[in-house]
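Apart from one protein chain that is not included, each protein chain of the complex appears where it belongs.
Labels A, B and C are assigned to the chains in the order they are written; within every chain, residues are numbered from 1.
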Amino acid sequence: MKPKRRRKRVTKSVACELASHAPEGAEIQRYNLRERLIHWTVATSFLYLLLSGLALYSPRLYWISSLLGGGTNTRIWHPYAGVVFFLAVSIMTVNWRRCLWLYPEDWEWMRYTWSYITHGEEGVPESGRFNAGQKTLFWMQALSGLALLLSGVVLWFPDKFSWEGLGTEPQPYSPGASSPGLAGILTHEVFAIVSMGCITVHLYMGLFATPGALRAMVEGKVTEAWARTHHARWYKRVMGISL
Amino acid sequence: MTNGWIDIGNSDVILAMGGNPAENHPCGFKWVMEARKNRGARLVCVDPRFNRTAAVSDCFVQIRAGTDIAFLGGLINYTLSHGLYHEEYVRLFTNGPFLVKEGFSFKDGLFSGYNPITNTYDKTSWQYEQDARGYVKQDTTMQDPGCVFQLLKRHYERYTPEVVSQITGASVKDFLKTAEIVCSTGTPDKAGTIMYALGWTHHSFAVQIIRAAAILQLLLGNIGRPGGGLNALRGHSNIQGGTDHGMAYDKLPGYLKIPPVSHQDLKDHLRENTPRALTPTSMNYWENYPEFFVSFLKCMFGSHANKENDFCYHYLPKIERDYSWVNLFDDMYQGKLEGMLCFGMNPVANGPHSNKMIAALSRLKWLVVAECFETETAQFWKAPGIDPTTVNTEVFLLPAANFAEKDGSFTNSARWAQWKWKALDPPGEARADQEILSSIFQRVCKLYQQGGGTLPEPILHLNWPYSNPANPSLEEIAKEINGRAVADLKDEKGEVILKKGQQLSSFAQLRDDGSTACGNWIYCGSFTEEGNMMMRRGLRDPSGLGMFPGWTWSWPANRRIMYNRASCDAQGRPWDPTRAAIQWDGEKWVGDTPDYRPESPPEAGLGAFLMLPEGVGKLFAPDFAEGPFPEHYEPVESPVKNILHPMVSPNPLAKTFKSDMDRYGSPEEYPVVCTTYRLTEHFHYWTKHITVNSELQPEFFVEIPEGLAEELGIKNQQMVRVTSARGSVQGKALVTRRIRPMAVDGRRVWQIGIPIHWGFAGRVTGPLANLLTPTALDPNCSTPEYKGFLVKVERV
Amino acid sequence: MPLELKALSATNYPTRGIRETPRVCKLIDVSTCIGCKACEVACQEWNDTPVAETYPYTGSYQTMPDLAHNFWNLIKFREAERDGNLHWTMAKYQCMHCEDPGCLRACPAPGAIVQYTNGIVDFVQENCIGCQFCIMGCPFNVPKLSPRSQKVYKCTLCSDRVAVGLEPACIKACPTGCLQFGTKRQMLERALKRVKQLRAQGFSQASVYNPPGVSGTHAIYVLPFGNRPEDYGLPRDPSVPWVVSLWKGPMKTVGSALLLGGVLAAGLHYLKFGPQRVERKD
Partner (left out) sequence: MELTRRHFLKLGTAGAFFSSLGFDLRPAMAEAKGLKISRTSETRSTCPYCSVSCGVIIHTLGDRAANVTPTVVHVEGDPDHPINRGTLCPKGASLRHYVINDRRLTKPLYRPPGAAHWHEVEWDFVLTEIARHVKDTRDRTFQSRDEKDRIVNRTLGMAAIGGCTDTSEMNFLLVKTMRALGVVYLDQQSRL
């Protein structure tokens, strides 16, 4: 791939997205309404999935199902929420496919991850609209979502995905490990953990570690200073400051 | 059954042949399993199919349907030629030592005395040599060539293992394996039993199969002994009760005979039915026929029956020929009958040749059917292929109560008369059968009272002592069956033993002077002054052999093992002390109710078989239609000629019919042997109305051996058509390895099996197996040959 | 014989009560089974499990191909040739009531599957959420989902009858004594005795089927050909699927630890580094 060409495309894309130009010192539009709507759809469905999933994940948390209308309701609605989540994430991915793509400078950023975490700002490269950490988190989440969807469908319709359901010879005597359902269980479990790990980071960053981030997703706007601090490259591009 | 269900648990060897007890009597079969588990008993199964009994047997042999006599003859020969018979038993308790008249012979499949024109036997040459007093001459060494034992030996010599194999299709090896097990019980410490059912009775030589088995059991000394006997399993819960109570054209309750036309007065009838003892030691209990018969007439016609009018002897109809089932329907088909009452029976489904049954019914003017469900018979006029408008029979279908909706007794095949209680009322307007019958009868009486008519006396004089004439209680009838004293009964000393009106307690109290009335002498004792014996639920089992004398009541005289005197040696000691049915304690016989005079010491040497004029068991029986010894004959429809005597291939006396509908197939056109059978999941034609049973066995099918299926290109579950000379059925194939090809007389013969349980009326429907079966009858008992007829099989 | 809880599905706290009850067991002596299906009917009758109105023909004597949500007891019919002899085996199949039940382990709904101290593993449909994990957790392929109620059903070993001192319905019905019921110890003794008998009769491979992979079962078999359990429709070496063990065991711990660790790490981070303030350069 030719980096030059790619750069060009990105520039164009960002320019398109940020049609409105905020005056100096004022606030900048970070997420438009559509983006926020999609985000909160993702967030709400994820929250439901998280809570219902946790209820089914651990007996210690089964009580959550009471809040969700009981175990049976939890079991019934969890997969539907999963579908909503997956669709919303898919739209999000399509929309943000360019600003979430990992470019060479993101790999550079990642070398400074520790420094970023410890606020040792020295040397952390300026980031674009999303920094490499955010991008990685997104992709991990999206991939988990896909895996959870696929394994979830198996668990949703176990009879269809039993050996008999798949049209092969019935194998009632092979220990269950070889059944598609059990593979589904394993996959679902692993990626649920990954997904929950990611959401922990995301929530922490969005709610606590980065003041202003939540407001960006609620109101759509950030201060120039915020933008400069967290996404300097993006800020400059938006402000028309030449790179 | 000579013994009983529980008693099978006392056996060492159980031969299940001509019956499939695991499949058809699972709860009785329990006792086979008990014997196997507790005694290490061996179960041998001989059947045309590898059935559920075979699945748990120690030894299974497949034979061609209808070759049972050959197989049993082989066993008899094996027993005799290997000296395995119980010699002392044979000498004491059988007619082995009896000398037979000089002229008796057997040649080319026929016994002496055969008349080819009338197709009957003149039995005079089959009689015993008699001395001056009229008693049979005997040779206790059983060496005289004219004695029964030697004749038997000679007759069965021909049934060598090789011949048996050629006829039956079983291998010599399999036959010998079976013979070794079955014939191992001819010792005092061993007892073997035989369980048979309709696999034996459904042949044109059915009675002779059972006779052959009886001979084998007598030779092995197994009759009368716990764990022994010859046990007819029977097919319906009260088929025994029905038989006992005279539901047959030629019988009256208690196996009394309906008078033949030739007995024009009571004296004739009693004389002809009172046999003469053939040995000085024979108890000859039928001697009491007059007591039984007169008491029955007293029961029927009450105060109208008296000495002066021959106890209303002529109120009874007289017969001169066979009016049994297949003849009945043949006559009906010929338009000789106007109407029929049908209580809980389904002739269209269970008679042979269903199409003929339907054709016969449509020639009736009226038909009354009392049933729980709408049966094939009730709706014969809308059978497949019948246009109802062409059928002019008036049909009444009356809703009847079932077992749970009435009380009364059922007699099982072990002769236990067991009372049951009513659990609930019949549904809707359904009524109990006795109420339906009585209501009809009461109305008929009224018509005769009002308008006269032909000979109304038997009807109007019929004793009807019930408190509600239109709905007699079954308890009242049970009391009537048991019988009561009509006048004070006195013993020889003149002391009153029973007051007028009291219930009799034993058939020994019956009189021929009209002072007792008894509906059925063998049930005398079932409902005494002490109450209804059939209600008893005592669980004491003093013998430890499972006789349970205090449980309900068993005829005769609450006896649990018939001929039990034969379970002891000449001195009255049990052959096997661990299995003592009865024994002589010095003063009387103790244990089970002795089938013997209770105080007669063993030294008196009274015969052990007290109902028989011989006083002993009959190896040689001069009283059966087609010969004193069972001989192998082929079924009426057979794939091969009889290799023993090709000129006399089927039973020469078997009855076939001549109407346009009675057709019989040849092996050229119909090469496959077919047998019908029941499945454990269904009962007869009843359970097709029930969801649960219909789920267990949902559909009619045809059991086809793998090899035949291959030949015909039939795969499992494919539709096949089975056709006989009389009809055809279609069903799915069940291809199985459980029926194997057989080499019969050097030829390969295939057999198939067809379950009977479906019909055109029911929750689930299917073809009637009896569309295929032939109208060919056994000459002794007129049972049709449902098993072992010819068909052809095609893929649909 | 009152029921006392031993284990509840998806429950972490101890559930075992203090009453001691005998451990019960069903013995299926295949060598005496005549395939009469009395057990099948008795089961349906006692449990009032209705049947369909239309019935497919299976091409054999077997009632249906497999157990169903309303058919908890099935005799499997198989024709097998061994040593030149035809064997027609009939073996009753139902829930095995494992000592270590895979279904119970896999179940996420507390109390939907219970194990009593007497060994009975029972489904409590009121608590069942219909997730069908038990189906995947069962090494015997026993539990079945009802399409109507969306709950899972299987043989209860007639816990309601056993609780009041009656034998299970199938046991009571069995005409040949192929099915027996008693304490596990009695049944094992009886089974071993029967195996001895069978061996003496020439079934040298006769053995008791009490699979150790699930720590033994409360339905045990006497198999005349014990070396070939497949011929009777039984799995050779059943065990709780390793996935279920992994999933309900180490993975739960590791996963929970990871998640908890993540939250803790976030907290620590906040305390140590605090939020990232916006630069005020202007």
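To be clear about the criterion, a residue touches a chain if its C-beta (ideal position, glycine included) is under 8 Å from a C-beta of that chain, and two chains touch if they have at least 3 such contacts.
Nothing here was measured: the structure is a model prediction, and the numbers come from that model.
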Specify the residue from the set B:Val172, B:Val692 or B:Leu712 that touches the hidden chain.
B:Val692
Which residue of B:Pro347, B:Pro650 or B:Gly788 touches the chain not shown here:
B:Pro347
For the chain left out of this view, which of B:Gln208, B:Ser295, B:Asn412 or B:Ser649 touches it?
B:Asn412
Among B:Cys59, B:Val172 or B:Ile440, which one touches the chain that has been omitted from the display?
B:Ile440
Touching residues of subunit C against the unshown chain: what are they?
2-5, 8, 11, 15, 36-38, 40-42, 45-46, 48, 110-111, 114, 124, 126-127, 159-161, 163-164, 166, 169, 172-175
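Here is the rule we use: only the chains that are shown with their structure count from here on.
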Cα centroid separation, subunit B vs subunit C, in Å, comes to 48
Per the C-alpha centroid definition, the whole-Å distance linking subunit A and subunit C comes out as 41
Calculate how many whole Å lie between the centre of subunit A and the centre of subunit B, each centre taken as the average of the chain's C-alpha atoms.
84
Can you list the residues of subunit C that touch 2 or more other chains?
none
Of all residues in subunit A, the ones touching two or more other chains
none
Touching residues (chain side subunit C, partner subunit A) in the complex
10-12, 65-66, 102, 106, 108-110, 112, 127-133, 135-141, 145, 150, 213, 230, 233-239, 241-244, 246-247, 251-252, 255-256, 258-259, 262-263, 266, 269-270, 273-282
Residue ranges of subunit A in contact with subunit C within the complex
25, 56-60, 62, 65, 71-72, 74-76, 117-119, 155, 158-159, 162, 170, 172-177, 179, 181-183, 185-186, 189-190, 192-193, 196-197, 200-201, 204, 208-212, 223, 225-226, 228-230
Subunit C residues touching subunit B in their complex are 31-38, 40-41, 44-45, 50-53, 55-57, 59-61, 63, 79, 81, 86-90, 175-178, 194, 197, 201
